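Left out: one protein chain. Kept in place: all the others.
And then chain A:
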Amino acid sequence: MAISLDKLMGFTHKAVQVRTERMEVLAGNLANANTPGYKARDINFQDAMRSAQSGRSQNLTRTHENHIKGHMQGSGEMQFRISNQPDTGDGNNVDVQVERNAFLDNGLRYQASVEFLNGKIKGMKKAISGGQS
């Protein structure tokens, strides 16, 4: 029986991946806090996790070589934030407070996932070494 590292990491690894992606989007929101016309975006973690779990990303089949390659990400992950303040006049709806909180929250959860992953690795190490340090 081979040890499957993929199985060991599996789900947590995907969570880390989605967290990274979300962190990127939130950092983008914060960087564009003063960009006219920019709309805040976010990733729905639940949806993203669900689609990561089922590996839902569709490739369109090409029946002719001249067709354009189609690749569809799992739908409904990336969403625009519904702002709780009216338009500020330049079309930008980034609420820095909200984004900062979201970033912090996401960062802590990222850290939690990494710690969890670390725990799994430690457990595996212990199993391999037969409990001897």
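One rule holds in what follows: a contact is a pair of C-beta atoms (placed from the backbone, for glycine too) under 8 Å apart; a residue touches a chain by one contact, two chains touch by 3 or more; residues count from 1.
Keep in mind that, in the parts below, contacts and distances are computed from a predicted model.
Colleague: Out of "FkbH-like protein", "ABC transporter permease", "Cytochrome ubiquinol oxidase subunit I" or "Flagellar basal-body rod protein FlgC", what name does the UniProt record list for the absent chain?
Modeller: Of the names offered in "FkbH-like protein", "ABC transporter permease", "Cytochrome ubiquinol oxidase subunit I" or "Flagellar basal-body rod protein FlgC", the absent chain's UniProt record gives "Flagellar basal-body rod protein FlgC".
Colleague: On chain A, what residues meet the omitted chain?
Modeller: 17, 20-21, 23-38, 41, 43, 73, 77-78, 96, 100, 103-104, 107, 110-111, 114-115, 117-118, 121-122, 125, 133
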